[in-house]
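Shown here: the complex without one of its protein chains, the others still in place.
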Amino acid sequence: MKLKDWIKTIIFYEILVGMNATLRHLLHYKPITLQYPHEKRSLPDSYRGMLSLLRYDDGTEKCVGCDLCEAACPSRVIKVISAEVPGEPTKRYAKEYYMDMTRCLFCGLCVQACPVDALGMTREYEWAVYDKRHLYLNKEQLLAIGDRAFPVREKRLELQHPNVAFFNVAFTHLPPKDN
Amino acid sequence: MELFFFYYLAGVIILTALLVVALRNPIYSALSLLIMFFHVAGLYVTLHAEFLAAVQVIVYAGAILVLYLFVVMLLNVKREDRYHPQFPIGAFLGLVIITEVLLLAFRRSESGTPPMPPAGSVAEAVGNTETIGDVLYTTYLFPFEVASLILLVAMIGAIVLAKRDLFEA
Amino acid sequence: MVPLSYYVILSVIVFVTGVVGVLIRRNIIIILLSVELMLNATNINFVAYSYYFQNITGQVFVFFALTVAAAEVAVGLAIIIALYRSKSSINVDEFQLLKW
Partner (left out) sequence: MVEVGVKIVLSLTQIAVVMGVVLLTVMFLTLAERKVLGWMQDRMGPMEVGPYGILQPVADGLKLFFKEDIVPAGANKFLFSMAPLLALVPALIGFAVIPFGPDLTVEVFGVQFKPFVISDINVGILYILAFTSIGAYGIILGGWASNSKYSLLGGLRSAAQVISYELNVGLAIVGVLLLAGSLSLVKITEAQTGWFWNWFIFAPPFPQIFAFVVYFISAVAETNRLPFDLPEAESELVAGFFTEYSGMRFAFFFLAEYANMILVSCIAAALFLGGWNAPAPFLQFHGSLAHLLWLSATIWFAVKVYFFLFLFFWLRATLPRLRYDQLMRFGWKVMLPIALGNILITAIAAYLFPRG
C-alpha cells in the first residue's frame, strides 16, 4: 500500500486524473453558456423581476394606499402617500407612490403583503440605466410597467369572496365565477 | 573598431561605477551597478571570455544584485542625506592612488606591453567553455572543492545569522 | 587592438572608485556594493591578462572570485539584516560598540 502510494506520487497520478477530466471536457465540448444579448433564457412564471403596480381590467388602479407594502419592505424601497378618493370618504387610494429600485433586493415581501394584489413582479430584468435617478420610479412609471407586463389580468378567484373582495368594488358588475 | 568598443564599454563602466558611489538612493546605486555588470560582461566578450560573460550576468546580475534589491526593499531605508565626514580623506587617497597608477602605466618600463596574441589562438580554437572546464577540473580541482566548501559555509552562516529564533524554537 | 595598459587603467579607476565608496559612504549596503566594484575591477584585470598571455588560468580565477563574491554577499546581507534588527539602522556610524 505504501509502495502503491509512492508510485502514484512519482507518476503524478492525481494530477493526471484531473488533467484527464479537463481534457474530456475539451473533447466533448458542450457549452452551457447562453450568448446573452442574442439569446435569452425562458424565465419561469414565478421569476421575481421588476416590480409593478397593477390595474383592474377597467383601468382603475388596484392600490388602495394601505401602506402595508411600505411596512413589509426590509430595504425601505417603497414610499406611499395615500389620500381619500375625492367624494368617497370610505375609499382611499395612493396619491403618490415611489419605489427606489436602487435599493430593492427583489424579495417579494411587498407583493405578499398587498391585500388587494395591487403589486406584481414582472419578468423584466434589463434595467441598466446611465443615471441612478432613473431608477427612482413614481406611480405612473410603475403602472406603465404593469400595463406592459400584464396586458391581460387574470383575476384570482378566491379574492371574489365577499369578505375578501371588500375592496374590489370596481368588479361588482361582473358575475362571480363558481369554482 | 575594437578600440571604439573598448572606449564605449570602459566609459560606461567608469561612469556607472562613479554613480554607484555618488547616488544617494540605494536602489539607483544598485541599478547603476547592474548596468556596470552588463558592460563588464560585454568587455569579457571582447576579450573572448564568453563563458565568463554569461556567468557574470547570471551570478552577479541575476542573483547577487537581486539579493541586494531584496534587502533594500525589505529594510525600506530612507535615503541617506550626507556623505561620511571623512569624505576629503577618501577623495584624497583615491586621487593619490589613481595618479600613481597612471604614472606607472605611462612610464612604459623596458618589459612593455606583452605582444598581441595571434589570431585563432588556443582559447578560441578549443572553445572557451571546454578549456575552462578542463583546467578547472584537473589543475584546479582542489581550489574548486574549497570554493564549494566556502559556499556551503556561507549558506549555513547566512541562515544562522538571519534566522530570528534559531535557538529559541 | 587595445593595449593591455588600457585595461589596467580601467580596472584601477574602478577599483579606486570602490575604495573611495567604502570610505565615504555611510549606508552599509552601498559599502557592500563598493566591495563588489573592487571585485569586478580585479576580475577585469584577470580576464585581460588571461587574454593577452593566452593563459586560461586568469579566467579560472575570475570564476573563483565570483564564488567568493556570492558567499560574501550571502553572509554580508545576513549580517546587515541582523544589525538592522538590533539597531533599526544601516548607518555604519551607529555600529560603534567596539570603538574605544
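Labels A, B and C are assigned to the chains in the order they are written; within every chain, residues are numbered from 1.
The rule is short, and it goes like this: contacts are C-beta pairs under 8 Å (C-beta built on N, C-alpha and C of every residue); 3 or more make two chains touch, one makes a residue touch a chain.
Here the structure is a predicted model, which means the values were calculated and not measured.
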Contact list for the unshown chain, restricted to visible chains: A, B
Omitted-chain contact residue, chosen from B:Leu3, B:Ala63, B:Val96 or B:Leu141: B:Ala63
Chain B residues that touch the omitted chain in the full complex: 27, 31, 34, 41, 50-51, 53-55, 57-58, 61-63, 66, 69-70, 73-74, 127-129
Positions on chain A contacted by the hidden chain, ascending: 15, 18-19, 21-23, 25-26, 29-33, 35
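The definition used in the following text is that only the chains that are shown with their structure count from here on.
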Distance from the mean Cα position of chain C to that of chain A, given in whole angstrom: 75
Approximate Å spacing (C-alpha centroids) for the pair chain A, chain B: 73
Centroid distance [mean C-alpha coordinates] between chain C and chain B, Å: 7
Contact footprint of chain B on chain C as seen in their complex: 1-6, 8-10, 12-14, 16-21, 23-27, 29-30, 32-34, 36-37, 40, 43-44, 47-48, 50-54, 56-57, 59-60, 62-64, 66-75, 77-82, 84-85, 90-93
Contacting residues of chain B [partner chain C, same complex]: 2-3, 6, 10, 13-14, 17-18, 20-21, 26, 29-30, 33, 36-37, 40, 43-44, 47-49, 51-52, 55-56, 59-60, 63-64, 67-68, 71-72, 74-75, 77, 80, 82-84, 86-87, 89-91, 93-94, 97-98, 101-102, 105-106, 113-114, 116-117, 121-123, 128, 131-132, 135-136, 139-140, 143-144, 147-148, 150-151, 153-155, 157-162, 164
